[in-house]
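For reference, the structure is listed below as structure tokens.
The complex appears here without one of its protein chains, the remainder shown in place.
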Amino acid sequence: MTSLNIGLIGTGYMGKCHALAWNAVAAVFGDVARPRLAVLAEHSQELAETKAQELGFVRATGDWRSLVNDPAVDVVSITTPNAFHPEMAIAALEAGKHVWCEKPMATKLADAERMLAAARASGKVAALGYNYIQNPTIRLMRRLIDEGQIGKVNHVRLEMDEDFMADPEALFYWKSEASSGHGALDDFGVHPLSLVWTLFGGVRRVCGHMAKPYADRPVQGGGRRSVETYDIATVLMELDSGVSGVMALNRSAWGRKGRIALQLFGSKGTIVYDQERMNEVQLYTVDRVKETQGFRTILTGPQHPPYDKFIPAPGHGLGFNDLKIIECRELIRRIGGESAHLIEFEDGIRIERTVDAIARSAYEGRWVEV
Amino acid sequence: MTSLNIGLIGTGYMGKCHALAWNAVAAVFGDVARPRLAVLAEHSQELAETKAQELGFVRATGDWRSLVNDPAVDVVSITTPNAFHPEMAIAALEAGKHVWCEKPMATKLADAERMLAAARASGKVAALGYNYIQNPTIRLMRRLIDEGQIGKVNHVRLEMDEDFMADPEALFYWKSEASSGHGALDDFGVHPLSLVWTLFGGVRRVCGHMAKPYADRPVQGGGRRSVETYDIATVLMELDSGVSGVMALNRSAWGRKGRIALQLFGSKGTIVYDQERMNEVQLYTVDRVKETQGFRTILTGPQHPPYDKFIPAPGHGLGFNDLKIIECRELIRRIGGESAHLIEFEDGIRIERTVDAIARSAYEGRWVEV
Amino acid sequence: MTSLNIGLIGTGYMGKCHALAWNAVAAVFGDVARPRLAVLAEHSQELAETKAQELGFVRATGDWRSLVNDPAVDVVSITTPNAFHPEMAIAALEAGKHVWCEKPMATKLADAERMLAAARASGKVAALGYNYIQNPTIRLMRRLIDEGQIGKVNHVRLEMDEDFMADPEALFYWKSEASSGHGALDDFGVHPLSLVWTLFGGVRRVCGHMAKPYADRPVQGGGRRSVETYDIATVLMELDSGVSGVMALNRSAWGRKGRIALQLFGSKGTIVYDQERMNEVQLYTVDRVKETQGFRTILTGPQHPPYDKFIPAPGHGLGFNDLKIIECRELIRRIGGESAHLIEFEDGIRIERTVDAIARSAYEGRWVEV
Partner (left out) sequence: MTSLNIGLIGTGYMGKCHALAWNAVAAVFGDVARPRLAVLAEHSQELAETKAQELGFVRATGDWRSLVNDPAVDVVSITTPNAFHPEMAIAALEAGKHVWCEKPMATKLADAERMLAAARASGKVAALGYNYIQNPTIRLMRRLIDEGQIGKVNHVRLEMDEDFMADPEALFYWKSEASSGHGALDDFGVHPLSLVWTLFGGVRRVCGHMAKPYADRPVQGGGRRSVETYDIATVLMELDSGVSGVMALNRSAWGRKGRIALQLFGSKGTIVYDQERMNEVQLYTVDRVKETQGFRTILTGPQHPPYDKFIPAPGHGLGFNDLKIIECRELIRRIGGESAHLIEFEDGIRIERTVDAIARSAYEGRWVEV
């Protein structure tokens, strides 16, 4: 396979994560050409140059449009704030580039639909950065479900909680403004929904509720400002398959740091998972012997691919950044024409539509069809 | 204090549990007169006599009406199937007895309302068997909340799960008949709602959903019969205080044996609890020192009354039956005219009304005011 | 079966625990005659009378000798401080009573040997209060081991830790005096050794080490006094079967409240246990399917007798005091001539000899044969 030329826009949280993945993917997997880290864009030339040196990119630019139009670029990693995704992704696709865009697609459903249209028109790969689905634990769960090891799934519980908004005296900032979206629902909800999509497919009907733990927050310089977004969201769901679901989201959840919890109940067993212990899966399956029944804690290891590409010994632990390396490998596979374990715009739009339906449902106080 | 004379109706699961409590309460607490185990009623005289001997009752009867009218009886423990509660409780109250009736009050709200009326008319103590609220962990939680240790609570999650209905090939029995109630909602829901009542008070609005994991079940002798009740229920809630809540119930949850899980989020901290580890509470509170923040696992001990009445050393563990002994002591306290930590008919009716509202909400597919 | 007449000496921690067990055993098990709580002895007549009323004993005495010689007494529960065990147990046995004596037998091995001789001479049942072996979890472990479910056991790790001596500024009291024994070794060591005895049998060779976390402690009224006992003990062991063992004990272990932890490694699996979660056993067994291997957390239930005598539903939890009720039932079984799951003086002496050998080993800094 020939080497891919990479352009990266943004070097914040996920920008660095993409850069680390592009740096590592060839050495970890050993079966792909080493990507060429071609161009890095930041909002100033100066910052771009500093970051290009740190992250190993050959060139730097303060103008992202020059990057997406650069003939030396094959793939564009888009890691800027969500509001910029539509413009950048559409420009890159129109310039004939493959796109790897961080989730969610956009802050408004209409923009996401436009992005999908651009992807279809371009014929290029348009992938989303849903790295949690890359955890070998999730692949294991899907295999267990597909093989019927917990029977027919009939009930699903989803939670996602962090505490970065939990302090009521933290200053008002953009995440409390209505322009940023609904709140926990779109900020967090796409993650558990990406797992639902990967494991079960789509959602049919929803009934949501949203709450503000704090009515207002202090403003820099004095005074307080009303909070416009909802840090808490709860949702009743029916999946396409008819399965009963419930989802709870809270970005003001003191003590929770990166909790994405699943409970999957089936006719023959149960799976329980929490991303805060990302190398473990709890599995209960019905046995003939009742005395020794119990949830088993499965530690991931080389028997759960592609863990084996990272470490030959079991139980030694992958980290968050490793998930992006796996995603990067899947993207390369997809660009090469192979089937890949990846959420592309075609599927991602389903997640965005579900979020939109939940929001409408919450505002209107009723069940809504997705 | 003079000794109370006890009549017990029923000797199944909870009947034995009541008998053990009446046997133990004086020795455990050391500050009450030893109850006199006067009369035991079962559906036949023979069974009643066998059980009276086992459980230490002086007399036995195959006729529960003779028990409730016996002048030698002060308190009647009612532990029969739920459908019998109204008739027995009302008869006992009308006969001037105190009543200790297992939860829920009745299978229909109208019956529960009649029981409440009888209790009011009698002026006697009419207490419900909500033993989970007696766990020292729940008292600890209430104290922590009342003292503001987790700040103002803004979000509550409740779960209750067991797996006694999880096997799809288990024979159809009465719990799958509509006459038994709605399903998990009334079978389980009253327990987490009793904890909500104890910790926070009432529920204002609800939106429920119910699901059947299995459409039908095999019938003894061959063939299959449609299941009429819902083993799964999910509920969005707003508490009277405006707090956002969500509840999930599943009596077909493989691997769960006695899970009653709470997550209580506040402006200064979080409490997490699971009845399957009934001697532990998880508490996170905000500290100035960020490096050592984390959920602490509190093991109950003598510093959590009335644990100290059972064991002088911490971390040694109370059991399920001990909770009923505590409840029994509270009942005696209440009969003696003291204030007690107990759910009486006056409060229990609030729980029954909430369950009824959830059921209506689920059948009608909309939010309902309690 | 005819009713047994019970005499109880002591009403402290374990005295109350015995009283609760004698009160409950008939109601819990339903297959034994209700014991007659005949006489209670305390160090004063007044205290004895108060406690007799609380705990349900018919008569009271300030003179334990009158109790052991009382013709109306069949069994004597001895729950006084360890130093009194020899005199009381020997007197009771010589008076023809069955004895139920709390562990350990004595503070000196020679005294324990005399107690054994008295038991042999009397022909009466002489049982020790090793209640942890009564946990259904321990019976489950023994069954699993006997059935070969973890193959041939080859390595055993034992820990026991509490923190009642952990505060270095707690006042000097008798547990820091040499006359009380060696320290954690005899105070705690007998418990894990009772589990080893129950699961595997005896110990062949030992090499111990003991340490003092605090050189001295404050004395009431001022000044400090040198600590004479060892709050920490560590031991290498070879069991009779040749199995490699290691034991660590610490009664100054901050945060540990009732930890008695086992790790049992075999050729086909592993068992892990911690008494602080006394209703759980961790079991790993080798499976053909590698992807789903893991430790399973078994919650005790009715399938683990005699849990079923307490609660018909699984996962609801036994407590510490329930273990003594089970032990009481075993004692009654044994007195009735049946085989019982119990550590009698004949076996208990093996534990005491092991403790003695470890102490010698630690003082002499070398391996010692038991």
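Note that the chains are named A, B and C in the order they appear, and that numbering of residues resets to 1 at the start of each chain.
In the analysis below, a residue touches a chain if its C-beta (ideal position, glycine included) is under 8 Å from a C-beta of that chain, and two chains touch if they have at least 3 such contacts.
Note that the structure is predicted; figures quoted are calculated from it, not measured.
Trainee: The chain left out touches which of the shown chains?
Mentor: Its contacts among the visible chains are A, B, C.
Trainee: Please identify which residue in B:Lys212, B:His304 or B:Arg334 touches the non-displayed chain.
Mentor: B:His304
Trainee: Have a look at B:Gly12, B:Pro81, B:Gly148 or B:Gly294 and name the one touching the chain we're not showing.
Mentor: B:Gly294
Trainee: Could you tell me which of B:Met14, B:Leu116, B:Leu140 or B:Val286 touches the chain that is not displayed?
Mentor: B:Leu140
Trainee: Just name the one of C:Pro86, C:Gly181, C:Gly269 or C:Gly301 that touches the chain not displayed here.
Mentor: Considering all chains, including the one not shown, the answer is C:Gly269.
Trainee: Could you pull out which residues of chain B are in touch with the chain that's been left out?
Mentor: 140, 143-144, 149, 281, 283, 285, 290-299, 303-304
Trainee: Taking the full complex into account, what residues of chain A touch the chain not shown?
Mentor: Residue positions of chain A that touch the missing chain: 13, 16-17, 19-20, 23-24, 26-28, 30-31, 34, 54-56, 162, 164, 256-259, 276-279, 299, 301, 310-322.
Trainee: Please give every residue of chain C in contact with the chain that is not shown.
Mentor: 150-151, 154-155, 157, 159, 166-168, 207, 209, 211, 213-214, 232, 234-236, 238, 243-246, 248, 250, 252-256, 265-270, 284-286, 293-295, 365-367
Following the convention adopted for this analysis, only the chains that are shown with their structure count from here on.
Trainee: Measuring centre to centre with C-alpha atoms, which chain is farthest from chain A?
Mentor: Farthest chain from chain A, going by C-alpha centroids: C.
Trainee: Which parts of chain C, given as residue numbers and ranges, touch two or more other chains?
Mentor: 299
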